[in-house]
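Note that one protein chain of the assembly has been removed; the remaining protein chains are unaltered in position.
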Amino acid sequence: MEHILSILIFFPAIAGVLGFLINRDGIRIYAITITMLEFLISLVLWFQFDSSQIGIQFVENIPLIPEFGVGYFLGLDGISLFLVVLTTFMTMIGIVSIPENTKDMRELLLTLLFLETTMVGVFVALDAILFYIFWELSLVPMLYIIGHWGGEKRIYASIKFFLYTFAGSLIMLIGMLVMAYLYFQATGIWSFNLLEWYRLQLPVDYQLWLFGAFFLGFAIKVPMFPFHTWLPYAHGQAPTVGSVILAAILLKMGTYGFIRFSLPLYPDASVYFITPVAILSIIMVIYTAMVAYAQKDIKQLVAYSSISHMGVVMLGIFALNPEGITGSIFLMISHGIVSGALFLLVGVIYERKHTKMMSEFGGLASVMPRYALIFGIMMMASVGLPLTIGFVGEFLSFVGFYKISHVMTILGGTAVIVGAIYMLGAYKKTFFGQVTKEENRKLSDLNFREYATLIPLTLLVIFLGVYPKPVLEPVDKSVKAVVSIMHQKAITEEGKNTIPLIDLSKEIK
Amino acid sequence: MLEKITIPLEALNLPTLIPMLIAVAGGLTILVVDLFKKDLDKSLYIVLSILFLTMDLGAVFDLELNQRGFFNVMLIDGIAVISQIVMIIASGLFILFAFSSQRFHEYRYPEFFALFLFMTAGFQFMVASDNLILIFVGLETASLSLYTMMVLHNKDKSFEAAIKYFTMGAMAAGFYAFSAMVFYGLTGSVELYKIFEVLHMRGFEPMILVLVASIAMLVSFGFKLAVVPFHTWGPDVYEGSSAALAGYISVVPKVAGFVVVIRIFEGLINLGIDWIEYILYGIVVLTMTLANIWALVQNDVKRMLAYSSISHAGFVMAAIMIGTTQANSGIFLYWILFAFTNLGAFAMLWVSHKRDAKYHERFDHPFEKFSGMVRLMPVGAVMMGLFMITLAGVPPFSIFWGKVYLISSAVNAGYIVLAIIMVLNSAIAAYYYLKLVVHMFLKEPITGRDGSVYMANASTSLKVVLGIAAFFTIASIFFVSPILDFTSFYMAMSGF
Amino acid sequence: MELFLYTALFAPLAGSLFAGIFGASPKNIITGLVTSSLIFLSFVSSLFLFVHLYNGGEIVHVEMMDWIMAGDLSVPFGFVVDNVSSTMMLVVTLVSTVVHIYSMGYMEHDKGFNRFFSYLSAFVFSMMVLVMSDNFLGLFIGWEGVGLCSWLLIGFWYHKESATWAANEAFIMNRIADLGMLIGIFLIYWNFGSLQYDEVFSQVAETDTTILTWIGIFLFIGAMGKSAQFPLHTWLADAMEGPTPVSALIHAATMVTAGVYLVIRANELYSLIPEVGYFIASLGAFVAFFAATMALVNRDIKRVIAYSTLSQLGYMFVAGGLGAYWIALFHLATHAFFKALLFLGAGNVMHAMDDELNIMKMGGMRKVMGWTAILMIVASLALAGIYPFAGFFSKDKILEVAFDSNHYILWGVLWVTAGLTAFYSFRVVMLVFFGKERYKDFGFHPHEAHKFMLWAMSPLAVLAIIAGFFEHQFYNFVTGVLPHYNFSEEIHHVVGQLILVTTGIALTGIGIAVFSNMYREGVFSTVLQNNFIYRFLDNQWYIPKIYDEVFAKPYIELSTLLWNRVDVKIVDATVDGIAKFLHTTGEKTRGMQSGNLSHMLRWVVAGFTLLLVLAVVYTYYSI
Amino acid sequence: MEVIAFYTFAIAIIASFLIVVTSKNVLYSMSALASGMVLISGLFFLLNAEFLGVVQIIVYTGAVIALYAFAMIFFDSAKDVKESRRSRAIFLLSTFSSILLVLLMTIPMSSDAVSALYPMHQDVGNAQDVGMVLFTKYLIPFEVAAVMLLVAMVGGIVMAGKKMDRYLGNDKEEISK
Partner (left out) sequence: MITLEDYIVLATLLFMIGLYGVIVRTNLLMLFFATEIMLNSVNIALVAISNYYEDLTGQMFAFFIIAIAASEVAIGLGLLILWYKRHGNIDLNTLKSMKG
């Protein structure tokens, strides 16, 4: 299994290409099988992952453009491991969730397979250019998914999504090129190898600028206020599966980027930018939560809630200590599962009624009790109830950030309040009260396909909420490694003070 | 009386001439064949052209580097060789467009193919010399052939385009001559290396005249490369020419233009004339940005591609302005990658060539024509989409690498702001490329239409061309390294 | 002993899951039986544990498994049964058992019967986690868990708009407080490096008081929410929208006392920061009074009891704040008994009255439901603090503490409140059970509750009567872990007078309630009803209105504004504006490409000229 | 003598070329062009470039003007042409740029540092001198120029040829099979 990462990346793409040969009837089974296999491979990966080890594992390194230092360099650590597993898992769920009568089923499924390739690629690429390739490439299938299977304003939404993120990441590309140049100046060799880059200790003003460049790329993806406006459109218009993938995985690419690139490469800049980033994050948390509360379309509401949660993730990351970063990664995973599930749930009623307006519903709890139950669980996970998956990450993120700033944590912590306000409000409008529309009385409860997608998510939400250790432990180790790199590299006094010193020898048992 | 001078044949270094001679001979052969037997099928001429181009290419590969020939008129340095290689290969691929399944007026002329070869020879002379006279003559040979070939399409629009092109070309020729005159007056020479030498010796005095000469040269080549504000012919010429020729115009003449611009302006910049650098900076920014903005509002794919080519040329001009070895090798990397993608894009337009006013009264390739193409002809749509997102610079497809390399060279040379402008322009550009993708993939087809319209002009050769273009575009990641080796080698050899 | 611990803890969960399986099915009495018996099992286990500890057994402490481990943070699922928690467990499971059994009768006609038991058992589980956890985060699990169950149960009749509204209000109010609690937990973690009670409390002595003060404040903010202290009290009255057993269990006996429990649990901490303690006591006293005033005029039987709960919680906080933790706990326990009893009695009344809550429509009901009347009177007497009922002992102790610690104002307030308490509780009793049978005017046909429901209530009644006599044993038991409260010497001299005074005012209150003419005509005369104070109290000090105007409505408006104006019109419009700008620029300038050859040529010349000018300028300046 | 000749020629050339660019009549314009060309050859003679002078006369008056003349006949454009739009902006632009450029070009550009690469020989005729350089150094450009002329010829023939008469307009499809 030396090339398991390559297999993991390219298996769906190759299967996707072959999928063109398959008859339309069989394509659904085919796609489900492929994604399940892919998920199994990722489980094997998890199984083979040596969590006692700190560094990068499963490394593959083939030079592609040696003159320019671009290589096919893959690797995995605890941080990316679960994002990969999440990716394969959510893609599988997403594919299962697609209703039978979707138009152009084959195209949709195969596009999703290609998308999976790019997403896995983003999380395992350790070469900046390779990362960038997957990063950008992921836009294309998503563009198609939103644009082809979306709602009324799908074209506007898809183009906006594409151009916005594209523009941001191009600035990031400049950052990468500058970084490579600085590396070249320092060593005389061109390289985009991230691990090599980690060795560079840059002057603070360089760090600040480069941090800014990377920040734009990542922040748009996250999406941070005020770069978030593409997201409501994208979600509002995307088909259910598109929203699921978008919320569950694509957004994580931004925050992952922060952890993988911004923090270890620019520790001092990270420290320097804590306050501005935190302020933006707090605005994200509160502002978008309030905007979410004002929504009439339940899908938009969930979309805005995603932004709000990502604000918490950002706070966790910029805590710059293991608690916060581990928490933010866990929150990424939990948000992936929960928001994915919420979008699936919204999809359920959309499929039945072809509207997402909350005013069209009401009293669904009596018509679709099981649906209401699962929705309720997911909602509670979303507002971060302990023993659900949402709490662990949120708590850790805030704990971490509390070390940085008390006041800002309190402000950011209002997430637990404002989140409850809009979520419970939405739940009340949709599920409680009398059944206002007669036609809603006939709505059927969940069917087998929907159970198949939602039950695993529900179980995960509870299991990982009760016992997050299998995930937290490897993540925590890798995060500690990152933090210790940051501490070592920090130049300024402030940096050294803010980033805790981790004794890694304790971690190797 | 003058003494007799004897020159040993070896000193003439005749091999430097062989490639061009082959092309010229090819043109003559075609003319002669036509004399003997009229109305032969175009396929003969196409194959003959390809044959001669192949031989030409072989001869170019055979050239020894860094030599001068024929009383120093010929200059075979790395840049000359590599540009010839690029031009010949591109020409060979574009001439394959003539294998269309529809019949076109121009292909009934054997002269078309002869002119094509003469044009190639003209461009070859243009790049393989640093003598302003030979450059001028080569340039005019090529340009005059090109005008004629455009006209042979025999449409109102192509006449109009040719006249516009020709008139502006004549004016540009005037500027070229004027510039050369000033250089000559300043230095008593028309050979670039000598010009720089003398200028340097004179300490650039009088500076203003050096600048005047440079400006006139800039106008002349600004026209040739279609940089703002000398670009105005571009869109009209693309629209007026057949897609086959438009694709050619978007690639090959520009290579020749780049070479000359590199020779002249790099020399001047390297000598330390900052002003040229500033002006080029401004022109580059204007060209990239304005062309992009105009491309945004186009309704016709070909016309949009015209503006996009202008913008891409602006990108490459940026590299010329930067002028480091990395940037210079990036020029060719970029242009090779661009050539293949553009080849594919124009091939798609060519394949779908079917004049039908029901889409648009003026345009042959309005965006609406491609609406819903993915339903009618999925493979074609995927290919076109591929070329479009490649042009937009989505990795890992070909142009991305060129962009990365050029932006990197900008960064390395300290032009961070320029790099940012470059990427922002890429972002703007993405919009209009996407517009086509959106039409093809996301819109519903116009009712009552089938996919045959997209294959109206297809033939096996064209499909092969498409295949080659697509292959190169997709697999470029594996070619970047060799091409880079190759371009860097030649660039380093010629000292740029 | 671990077995008992786990049984006590997980039996309710098992019951909840069992009932949950049938959640959407029609009523099934088995779910009620199973859950009730499992709760009873839990009670028995708790009893075993209690006995074990009472007999001087070791404190039971288990670490079940790891929960959150990240960075230096390590939080296990750890449970501890010590004297405090076992007391709580006993109270909780006892009341729960009663309520479960009672509910089988109360909910017998409800569609959501199974669901109800599932929620109810889940609540018990959460409450058990809350009291048994050995660390702050575990407590927080329970804390939020009971919040969730409270939300579910308040909104149990989800088709009622008011119920769901109240549920959400309760949840959100609690969340506000929870944020404070979380901040407190963060502070604890970063200052002590752990969240385990023992590790934290072993370090408090060496820690800076400022930090401790902050921790104390933030933790207390959490407690304020759960225990509905001013200004986060409004939800509790609204929470009465839930089924009455829920009110009995959650909003009287157990959940709302969690705040008090927290203060008691963190006594090591609060002992070191008397200022905060004093603040807590003051707030408690204020709430005691404040809630009692609202109870005076309310016409909703459950709301009156809810306000009285609030008021009693205030008492507990006074005790807790002044350092008399064991007394707080004692009052907590006794209060649990008589308040649950009171609620269940009210439930009977409601049941009889087809869920009518307005006491004005009742009256003279002792004739049809005598047993209930007796039970209610017992509970009311306990509440009023009349000897020998349980409330007398615990409440009196609190007054003593207030007096003893020289906080005479607090004492005064509490003393007045004691009178008010007596008055309103008997006002209810009188209006419901005595006087004119007004219900007949409204066409109700009340009937006595099921026998087994009354039997189920009986343990509470018994305890409400006798619990006070175990004060001494209780004191001995809980001070095993809680600090003693040392009364000063002087207090022994005045204690008698104090009791006298207090009982006096209580009796006066009762007397006024019973013998005044007011209730005969509908309690308060119309003149009185138009009085400002009456309206002020009737409107709950206008606080819900203020909240509505100051927070809720502006929040909605601001949200809409942010969305419609800021997000769409500014943030998004900026982005689109850039695109539009580019596009418009393109449209505006595409005229440059006029297609006219002369124009094209002129552009070239213009460019040429411009370059010339630039060249001249450059040369001129560079010389 | 030289001065007189120069100014005479200069003024005459300027005058005729001004007529070329301003006259409304093609015939006048063309005649003025022809005379200007001839006058330029006068300057060439003045500058000791006899060969070029001759070439100028032959090529321009002999060939170019003749071509134009034929073309003029073909176009039937002996009548006045309407020249509109003498806008102020164009006038200003051209005047300004002309003055600017002319002023710039008054700056002496020559230098003593420059040495002739292909010096003239005093003892031989200009034609011989030119021939010598043309057929050694500039042989290649010369040959390329030949190709260029061939291209021009081919182009001219093709464009004027009969086949081009098949009018396709813009909307018609190309010759179908």
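Chains here go by letter, A, B, C and D, matching the order in which they are written, and residues are numbered from 1 within each.
Keep this in mind: a contact is a pair of C-beta atoms (placed from the backbone, for glycine too) under 8 Å apart; a residue touches a chain by one contact, two chains touch by 3 or more.
This one's a predicted model, so the numbers in the text were calculated from it and none came from an experiment.
Judged over the whole assembly, touch between the missing chain and the shown ones holds for B, C, D. Summary of contacts with the chain left out: across B:240, B:344 or B:385, the touching residue is B:240.
Counting over the whole complex, subunit D has residues 2-3, 6, 10, 13-14, 17-18, 20-21, 26, 29-30, 33, 36-37, 40, 43-44, 47-49, 51-52, 55-56, 59-60, 63-64, 67-68, 71-72, 74-75, 77, 81-86, 90, 93-94, 97-98, 101-102, 105-110, 114-120, 126, 129-130, 133-134, 137-138, 141, 145, 148-149, 151-153, 155-156, 158-160, 164-165, 167, 170 touching the chain that is not drawn.
Touching residues on subunit C toward the chain that is not drawn are 590-591, 593-598, 601-602, 605. Subunit B meets the missing chain through residues 132-133, 136-137, 140, 144, 147-148, 151, 156-157, 159-164, 166-167, 170-171, 173-174, 177-178, 180-181, 184-185, 188-190, 235-236, 239-240, 297-298, 362.
Simple rule for what comes next: only the chains that are shown with their structure count from here on.
The interface holding more C-beta pairs in contact, when A-C is weighed against A-B, is A-C. With centres defined as mean CA coordinates, subunit B is found 44 Å away from subunit A. Between the CA-based centres of subunit B and subunit C the separation comes to 78 Å, rounded to the whole angstrom. Taking each chain's centre as the mean of its C-alpha atoms, subunit A lies 69 Å from subunit D. Annotation for subunit D: residues 101, 104 touch two or more other chains.
Residue positions of subunit A with contacts to 2 or more other chains are 163.
Considering their complex, residues 598, 602, 605-606, 608-609, 612-613, 616 of subunit C touch subunit D.
Note for the complex: subunit C touches subunit B at residues 579, 582-583, 585-587, 589-590, 592-593, 595, 597, 599-601, 603-604, 606-608, 611-612, 614-616, 618-619, 622.
Remark: subunit D residues 101, 104-105, 107-111, 113-117, 121, 123-124, 128-129, 132, 136-141, 144-145, 147-148, 150-152, 154-155, 157-159, 163-164, 166-177 touch subunit B in the complex.
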